[in-house]
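Once you've had a glance at the structure underneath, I'll fire off some questions.
Heads up, one of the protein chains got dropped from this complex, but the rest are sitting where they should.
In order of appearance the chains are A and B, and numbering begins at 1 in each one.
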Amino acid sequence: MGNFFEDFSIGQKIIHPLPRTISEGDVSLYIAFTGSRFALHSSNEVAKQMGYDKRPIDDTLMFHLTFGKSVQDVSLNAIANLGYAEIAFPNPVYIGDTVSMTSDVIGLKENSNGKSGVVYVHSIGVNQNGDEVLNFKRWVMVHKKDKETSSGINEVPTFAKTTPILDKINLPEIKCVDTDSTGGKFFFEDYEAGERLNHPDGITVDNSDHTLATKLYQNNAKVHFNDHMMKSSPMGQRLMYGGIVISMARTLSFNGLQNAQNIYSINSGAHANPTYAGDTIYAYTEVLETIDHKREDLGLLRLRTIAVTNQKSSEIENPKGEDGKYLKNVVLDLDYTVVIPKKKTKK
Amino acid sequence: MGNFFEDFSIGQKIIHPLPRTISEGDVSLYIAFTGSRFALHSSNEVAKQMGYDKRPIDDTLMFHLTFGKSVQDVSLNAIANLGYAEIAFPNPVYIGDTVSMTSDVIGLKENSNGKSGVVYVHSIGVNQNGDEVLNFKRWVMVHKKDKETSSGINEVPTFAKTTPILDKINLPEIKCVDTDSTGGKFFFEDYEAGERLNHPDGITVDNSDHTLATKLYQNNAKVHFNDHMMKSSPMGQRLMYGGIVISMARTLSFNGLQNAQNIYSINSGAHANPTYAGDTIYAYTEVLETIDHKREDLGLLRLRTIAVTNQKSSEIENPKGEDGKYLKNVVLDLDYTVVIPKKKTKK
Partner (left out) sequence: MGNFFEDFSIGQKIIHPLPRTISEGDVSLYIAFTGSRFALHSSNEVAKQMGYDKRPIDDTLMFHLTFGKSVQDVSLNAIANLGYAEIAFPNPVYIGDTVSMTSDVIGLKENSNGKSGVVYVHSIGVNQNGDEVLNFKRWVMVHKKDKETSSGINEVPTFAKTTPILDKINLPEIKCVDTDSTGGKFFFEDYEAGERLNHPDGITVDNSDHTLATKLYQNNAKVHFNDHMMKSSPMGQRLMYGGIVISMARTLSFNGLQNAQNIYSINSGAHANPTYAGDTIYAYTEVLETIDHKREDLGLLRLRTIAVTNQKSSEIENPKGEDGKYLKNVVLDLDYTVVIPKKKTKK
């Protein structure tokens, strides 16, 4: 039931089971879970007008459906999900596509206590044609089977601080952005590094909301589902899947980033504190960098979105206190890059 | 973040963002939210037998998906949703259609206290071909920005008491109603003005039910979602979107009105009291009027459906007390008109 440190070896390839066909039902459920309002994912007509054949899937939904596949093999019994790096969304995904995932073990480090170790994997998700749709690196701490014998293995890969931005972006040429449809007036040129957007809304997440979503993603990490088990854990209740918080933060960011409808990459992220049913999630976003691109129709914004619980995001000046630690109600610190059309596409 | 009284002017046209493609997922979710059993919307085979090419969307679902678009521009910060008039459903909507909405400002009235005013809009929803699918008038009370200066504006439109019934009804000719499929034996000729139908079922609505539905409709009025904010309001908790109650009342009315599968219009309605998670909704219906139509296959029934919470509808004689005010557990008083086939269509 889940792998131990000794079950992994450098160069090992893991084919994660359960390819998943993405349907209209998944898309509607995602809107019901989040209230997401990005027009590109809500309307075939908007997608066609922009230059797509049909509406692509929200990148965050695709991430959850694809990522969920790796839980069983990599992190089912993880002591901790330590980090992510270089998450890229190389190609858009559409209704009817089937996504699947494989992982290569790229690093192993035994902890000095001899009881556990860190496993580094490089995971690649593809669609039914073999096109890459998700590509990321991830490291988790897992138990050792044999806590007495030490291997001394210490092969740690290095990661880029941000996911590299390629010359070729596999999105159709954006022909037209109708701001009456997207609900947002701002384009690439309107944003400046250093600016901060306080997203005004807050959304409360209940137990059925987060468990239905996590089950839809076929993510079977037991901490999210098994209240009987969790009642006797220090948390005392089911823990919300961190991806739910990412989805909520992304949804809240609509207010100010309406035209940033595609995620290009996630550079890094921290689930600073756990989130539980009943929490109301708020978020704000800092523009870290505006990144021009040789494509004439679009540019990129590197963003930092902070999600907090049970407090208006405008009331948070800094997510960390004077001691350098996250405030207790900061639940996400996400560094990611979005695609946003340039003004010339404006209708 | 929402418009103030001064942001509106007579004749102004508002294009509401976020056209929405309606999918099979939306239809399944609607059945999950309500338990709706109208056969026309549940079965392609029944729809074809009746004379449709395929099953149309439940009119109430279409209303929510289209109406939700206007919240951001018209009523996000409304002090109160005062009323609706002349709501019409001019054409059926099908899976795959994309609906969008515009509103014209048709009236403005500053309140005598100078602090707020009433905005009257005429909203029209269309499908991707420009065919009207929803048409209604609505008025809301909004804050003024400048509470010191008075404009004295007082242009109030007048409304018909009931939505006019047109000679042409854009529904296919009803070829056949198989009562074994619809579950209902009664046709237009079987109903009489003055009769009352006590719908026996009661359905409890929980927090996840109503918030998932309202998020699916992309209705972003914060009172429905933000428990943290609502805890410090006089209500002390999230308020259920009034449309949920309309959907529940309509679903409960199946028991007695199985063959009244299309809504022609909503003439007027009052959300008499707020509804909260945990409430069990019951309903009864009075037949106000039977309206013959030149079409030989169908007639119309003007109905008044009363929804109450936590009490069997049969125990309510009058929704208002001796003081003329609604009883505390009456949550909806809806005057609407449905289409119902005539006996000649019976199989």
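As a convention for this text, a contact is a pair of C-beta atoms (placed from the backbone, for glycine too) under 8 Å apart; a residue touches a chain by one contact, two chains touch by 3 or more.
The structure presented is a predicted model; accordingly, all values stated were derived computationally and were not measured.
Touch with the chain that is not drawn comes from one residue among B:Ile31, B:Ile79, B:Ile124 or B:Ala270, which is B:Ile31. From the options A:Ile57, A:Ala213 or A:Ala260, the residue with contact to the chain not on display is A:Ala213. The chain not displayed touches chain B at residues 23-29, 31-37, 39, 42-46, 55, 179-184, 200-204, 206-209, 212, 258, 278, 280, 310-311. Mapped onto chain A, contacts with the missing chain fall at residues 1, 15, 17-21, 23-26, 28-29, 72, 96, 98, 100, 128, 206-208, 211-216, 218, 220, 222, 225-229, 238.
Here is the rule we use: only the chains that are shown with their structure count from here on.
In terms of their C-alpha centroids, the spacing between chain A and chain B amounts to 37 Å.
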